[in-house]
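With one protein chain held back, the other chains of the complex are shown just where they sit.
And now, chain A:
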Amino acid sequence: MTTVSQDPPKAVAGRLGRGSASHKAKLDWTGWKFIGPFMLIFAFVLIAPVVYSIYLSFFKDQLVGGNSFVGFANYIQVLGDSKFWESLGRVSIFLVVQVPIMLLLALFAALAIDSARLHFPAFFRIGIFLPYAVPAVVATLMWGFMYGVRFGLVANINDFFGISLPDPLSNEWVLASIGNIVTWEFVGYNMLLFYAALRVIPTDLYEAAELDGANHLRIIRNIKLPALRPAIVIGTIFSIIGSFQLFNEPNILKPLAKNTIVTSFTPNMYAYNLSFSGQQYNYAATIAIVMGVATAVIALVVQNRGSRKEV
């Protein structure tokens, strides 16, 4: 990575020295003037922390002996850490249940708005998208208030109908309640992603299909869904990353559900609490790396499978 950060000065020098006389294809550093600033900060805020945390993960701060190199000991500890596996299991369940629901809702909405069979499509488009603009903190605070069984909307409904709905923040339901918040926040974003991909399908495809007498469902299956595949892959990857990184919603709900949302509720919360309550920076860095690698691998698999089907 050092080469990257050293390149911008070289780029300027190259330009001044040789000017545009040099062959464009071979050694024209002009592009670096444009990408250089981005890469410089990129190296500082993305690459350097990764390198630093890899370094940290090989050390351990011990009472006896101080900071010492421990090889892969931290990694071995993570693999045997039941709290880590529990948190990973929790976000995996979340991933397998919440992401498909959200993406299917988004897909349905995008197809509906694109179908021209809807009254007021522009209103639906912006209305469903609007929650994306709401900060996770505000979204979670709002839903947290509404989830209240003592004085929230759930309490209102219970009083009004004389029933007792399950407590959304109880042990059994808290993950579903978080899933609801995340779905609410991101269904519109994914809808827009899909909708944007639908808008660029060339019209002659529809005209040809119409001549062939294809109906709505066939057009969806044979034209729209194949065209949507790249967008679906992107949406899926973003959602996988989001699920594995789950932090904001459970962390903000925590004061409302002290007993059900533990400090190691998700891998990210676990790493956070290890660093900031436990001062176990080396171990926290190791967990961050393990999660980063796991996420990257799954994202790559999804991407490869997604684009292979496309051929």
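Throughout what follows, a contact is a pair of C-beta atoms (placed from the backbone, for glycine too) under 8 Å apart; a residue touches a chain by one contact, two chains touch by 3 or more; residues count from 1.
Methods note: contacts and distances are computed from a predicted model.
This complex has a chain not shown, and the name its UniProt record holds, of "Phenylacetate-CoA oxygenase subunit PaaJ", "Response regulator transcription factor", "Peptide/nickel transport system permease protein" or "Carbohydrate ABC transporter membrane protein 2, CUT1 family", is "Carbohydrate ABC transporter membrane protein 2, CUT1 family". When the missing chain is restored to the complex, the residue among A:70, A:95 or A:153 that touches it is A:153.
Take chain A: the residues that touch the chain left off the picture are 1, 3-4, 7, 11, 20, 24-25, 27-35, 37-39, 41-42, 44-50, 52-53, 56, 105, 109, 112-124, 126-139, 141-143, 145-146, 151-153, 156, 160, 184, 187-188, 192-193, 196-203, 206-207, 209-210, 214-216, 219, 230-231, 234, 237, 241, 244-245, 247-248, 252, 255-256, 268, 271-272, 275-276, 281, 284-285, 288-289, 291-292, 295-296, 299-300.
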